[in-house]
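One chain of protein is taken out of this complex; the other chains stay put.
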Amino acid sequence: MKFERYGIGIAKGMALTFKHLFRAPITVQYPEEKLVVSRRIRGNELVWYLDRCTGCATCAKACPQGNIEIVTHPGSENNYVVDKFEVDCGRCMFCGLCVEACPYDALAMGRSYERAQYRRRDVILSKDQLRLSDIRQPSGYARPLIEASLPKQSLLVNANKKDGGQKLSWLGLSKKRGRGV
Amino acid sequence: MVIKTEPFVINIGPQHPSTHGVFRMRVTLDGEVVVDVEPVIGYLHRGIEKIGENRTYAQVIPLTDRLDYLASMTNNLACVLAIEKLADIKVPERAEYLRIIMAEAMRISSHLMAVGFFFNDLGAMMTPVLYMWREREKLLDLFEMVCGQRLTYNYMRIGGVSQDIPEEFLPAMKKFVAEMPGFLDEYDQLLAQNEIVLVRTKGVGILPKETAINIAASGPVLRASGVKWDTRKADPYSIYDRFDFDIPVGSVGDNYDRYWVRMQEMRQSVRILEQAIAQVPEGEVRAKVPQLLHPPVGEAYGHIEAPKGELGFYLVSDNSIAPYRFHIHPPTLINLTALKDMVVGWKIADLIITFGSIDVVLGEIDR
Partner (left out) sequence: MTLLEQFRLWLGGHMWPDWAAYLVPGIAGIVLVLAFVVVLVIVFIWVERRLLGRFQIRLGPNRLGPEGIFQPIATALKILLKEDIVPDKADKVLHWLAPVIVFVPVLMIFAVVPVGQRAILTDLNVGIVYVVAISAVSAVGVYAAGWASNNKYALISALRTVAQMVSYELPVVLAILGVVLMAGSLSMTKIVESQSIPYLVLQPLGFVIFFLGTVAEMNRSPFDLLEADSEIVAGYHIEYSGMKFAMFYLGEYGHALAYACIITTLFLAGWQGPFLPPIIWFVIKVFAVFAVIVWMRATLPRLRVDQLMSFAWKGLLPMAIINLFVIAVEMLWLPEINLWILVATNIAFAGVLVLLWSRLFSLGGGRVEV
């Protein structure tokens, strides 16, 4: 390690900062431009399939915190009918152990990360809210079939290429502006 | 007439822009010179060790993510190694290679964060942080591709890893590894020979070799003081003995050496990554383990070289589904005990940057 004085070290540092003025910024203007998330994202919700669930409660046993509450009664064809399937997404840490544990692929993680609510009781999801719908899409975590159907993730490593990369504009002049413009 | 002065006590409190978490120090100052430092910890205590006694062995792994939350993969790895030692489980080859890739990428990410915030404490207005976070962002994208989250991964399982990697992971990782040495050279150009950095960090906050060994320091703090000790070479775990890498050792043990050792460790991690990517075999990634594991009665200590030092998990089992005792040996708590020796006699500004160079994460200290 040479100890260079005379201000040369400072000059080299300032030259590097000057060079960065001419690189495109890597900011993503959030509400208008969104990155494509991973196919296996463990988003802030769960997706439940009523027709595949048998009420075995393996997911409830696997959960480290006991967030899943299941109430069943015996049905007519030697099965369980699920009366109540509630997940407390406020306490949930989205570790995915329940999804990995389900033997019938009846539970999947969600894809959305914008699930903030105004009241705590709105975060506890009941069995009707948890079902697959337009706003509740499954992600491919531990579900290879779903994973194969989702788009590929946008990676910063590929940022200068057209395939799989986020194309950002030079000088930061984004075509889409925020509110107030 | 002699002017009488007296030392005063200032409280660099839990809420402070540069204590890297909720950490409190009661500092006695004589003018600008530090006379005494008394750290107060416990503001982030969550009782992870006690919670761990009431969870099964598989459920305890997401808890360990939250210890050193900036280096989650290595926490998982240490816990899983301890459990595998207890229950004597063999891990498939491909899983071993994937674990090494994740651990070394985690080391690069953690060191980037540590060095970036070290320079932020020095006063370079977030510029080094943002440059280093550009590389860390690339790594976080890759981790998200594999396990779905960016901070608390929960990727390692008892007997392997949780899922196999998608096919675009290895080409992207190869591209990252090819570009990384160029970026590391850029960081050196920005700051390694900067006169102000040299004047502020060279010779400041020296930890002598004997003190470092006596307090059981580990990690970059120990290696910067001149002791050539790395758990990956001294007691190899997983398959580290198949890779070819060096251990950077500093000479004096001042702040500059700790920063330099971390930069060199990043280069060595890139070397290991290149070799591991080239040698990944095919196969399965997870051994067959019962969901409720009943390990035989006994104890095991699984330790790894985490980015911050030697992280160890001490597990005692009594043949039930939950550990009887779940103890964590945090490297940064042990390294922090040297703070007073390193800092007494220097000024406030040196206190802040010496504390930053030890690279603490409060989640690990307080558990």
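Letters A and B mark the chains as written, and numbering starts fresh at 1 in each.
As a convention for this text, a residue touches a chain if its C-beta (ideal position, glycine included) is under 8 Å from a C-beta of that chain, and two chains touch if they have at least 3 such contacts.
Note that the structure is predicted; figures quoted are calculated from it, not measured.
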Key: Contact residue for the chain not shown (choose from B:57, B:131, B:176 or B:260)   = B:131
Query = Which of these, B:194, B:231 or B:357, touches the one chain of the complex that we don't see?
reply = B:194
Note = Considering the complete complex, of A:7, A:90 or A:144, the missing chain is touched by A:7
Key: Missing-chain contacts mapped onto subunit A   = 5-7, 10, 13-14, 16-18, 20-21, 23, 25-27, 29, 172-174, 177-181
Inquiry  = Could you pull out which residues of subunit B are in touch with the chain that's been left out?
reply    = 8, 10, 16-18, 30, 32-35, 119-127, 130-131, 134, 190, 194, 196-197, 199-200, 202-204, 344-350, 352
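The rule is short, and it goes like this: only the chains that are shown with their structure count from here on.
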Key: Inter-centroid spacing, subunit B versus subunit A (mean Cα positions, whole Å)   = 26
Remark   = Touching subunit A in the complex, subunit B uses residues 55, 58-60, 62-63, 65, 127, 131, 134, 137-138, 141-142, 144-149, 152, 154, 162-163, 166, 168, 172, 175-176, 179, 186, 189-198, 260, 291
Key: Complex contact set, residues of subunit A against subunit B   = 1-5, 7-10, 12-13, 16-17, 20, 26, 37-42, 62-64, 93-97, 100-101, 109, 139, 141-142, 147, 152-153, 155-158, 164
